[in-house]
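My structure is below; once you've seen it, I'll send some questions.
Apart from one protein chain that is not included, each protein chain of the complex appears where it belongs.
Letters are used for the chains, namely A and B, taken in the order the chains are written, and counting of residues starts over at 1 for each.
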Amino acid sequence: MEEKWEPTIIAFVCNWCTYAGADLAGTSRFKYAPNVRIIKTPCTGRIDPMFILSALERGADGVIVSGCHPNDCHYNEGNFNARRKYIMFRALLTQLGVDLDRVTFAWCSASEGIKFAGLVTEVTDRIRKMGPYTEFKQLNQDAR
Amino acid sequence: MNYAYYPGCSLESTSPDFNISTEALIEFLSLDIPEVDDWVCCGASSLHPEDKLASLALPALTIESAEKQKRDIMVQCPACYAHLRESQEALTHEGTMQDNLKEAIGREISAKLKIKHFSEILMQEIGLEALQAKVTKPLKDIKIANYYGCVIVRPQELMQYDDPEDPQLMDKLVNITGAESVSWPFKTKCCGAGNSISKTEVTLDMTYQILSMAKKNGADAISVLCPLCHINLDFRQPQIERRYKEKFNLPVFYYTQLLGLAFGLDPKKLALDRLFVSPFPLLKSKGILS
Partner (left out) sequence: MAKIGVFVCWCGSNIAETVDVKRAAETIAKIPGVVYSVDYKYMCSDPGQDMVKNAIKEYNLTGVVVASCSPRMHEKTFRKAASEAGLNPYMLEMANIREHCSWVHDNKEEATQKAIDLIRMMVEKVKRNKPLQNIKIPVTKKALVIGGGVTGIQAALDIAAGGIPVILLEREPSIGGHMSMLDETFPTLDCSQCILTPKMVEVAQNPLVTIMTYSELEKLEGFIGNFKATIKKKARHVNVEECTGCGTCWTKCPTKVTSEFEQGLGIRKAIYIPFPQAIPSRPVIDEANCMKFTQNRCGICAKICPKQCISYDDKEEFIEIEVGSIVVATGYDLMPTSAFGEYGYGKYPDVVTSLQFERMVCASGPTLGDLQRPSDKKKPKTVVFIQCVGSRDPEHHKAYCSKICCMYTAKQTMLYRHKVHDGNAYVFYIDIRSNGKNYEEFLRRAQEENKAQYIRGRVSMVYQDGPDLVVEGADTLTNSQVRIRADLVVLATAMVSPIGVKELAQKLGIGYDQHGFLTEAHPKLRPVESATAGIFLAGCAISPRDIPDSVSEASGAAAKVLGMLSKDELEKEGVVAIVRECSCTGCQNCIRVCPFTAIALKDIRDKAGNLIRQVANVNPGLCTGCGTCTPTCPSRSIDLQGFTDEEIFAEINAMAELH
């Protein structure tokens, strides 16, 4: 049976801004694509690049990383650490042959429910056009 | 120092006295500053509000030409200076305007040359001491109000000429001639500029204030570096005197003319006879010319 393929997106978000922004999208009933699964961390600084690789390996077709805007970090500077890490990580992803369009980094505050909804829909549409991400999954299966 | 001179249309047409005295200084100081080959209008006046791209593309052509000559650009008219700088900014910063400009010109251009006002070149590349050494006829007992006008100092980020409220560059140049630069508040006040033609009364009022303030602060004459300021202060001075029933009799020199006088150049070579308010009675009364 050939089902219509739908992308799976994993979003790693910080507790204080983006998670609350997603809550606001909910209380405001802003509709967005149902493809996203949110994983909460205290701060974008907690988000290990390995989480992103692991998500891609385990079946995600796209990843969102989102937290407080610069200077809004609940922990003062966790998001700056995240940004620095992510800049390095992009280079690594390119080297691994991962299309950078699969990993989206975006700031989203607790008051930006509408931005969060738009972000998810936009990323979902983009990943849907790109098709399923199979390279890492394949590696994973081969290894087994 | 490797400059090419961009006179622009004002110095070629309405203000030949500025051009002539500039050429005289270049010759006297034995500077190697030929004109920019095939220079064109700087895009000033009517063009820039009408068509931004065209107004930046015109100076880009001149920049490209100087680049081919492998020379930096020396300029006298502040409006030309501003437009050349603006065009250079657009050419050297990535963006839509840069793309559009390159397409409009259709030639490769880096625009990484220097664009300098002649007064800056005198000050920074020749130096006050070297100039001072060439003074043979000090302009003793003359008090000068240095009037910079508004364009040369604004916007400061673009022009990077001098302090926009109280510039000192021309004051220092004029001081080496032996004349005394007076301290006065209207150095960079607007002269009325282009309103000269469309709303003459506005210009007359503004110019009247500038002349009054110069006189009040004890000036015998005014020194300028902008051809349009010169027209408003010099050419319109008799009209202002009639309108406000007040005699000024303030000769309005280009700073190049004052420097030339102090270097002992022939007044004719400095086009002093072309000024509307004759400077000769003043210069004679101070014993500078006989």
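The working rule: contacts are C-beta pairs under 8 Å (C-beta built on N, C-alpha and C of every residue); 3 or more make two chains touch, one makes a residue touch a chain.
What you see is a predicted model, and the numbers here were worked out from it, not measured in a lab.
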Omitted-chain contact residue, chosen from A:55, A:93, A:108 or A:123: A:55
Which residue of B:140, B:216, B:268 or B:284 touches the chain not shown here: B:216
Omitted-chain contact residue, chosen from B:81, B:186, B:208 or B:253: B:186
On subunit B, residues whose C-beta touches the chain left out of the figure: 163-166, 185-186, 189, 213, 216
Touch list for subunit A against the chain that is not drawn: 8, 10, 20, 22-23, 25-27, 29-32, 34, 37-39, 41-43, 45-51, 54-55, 57-60, 71, 74-78, 81-82, 85, 117
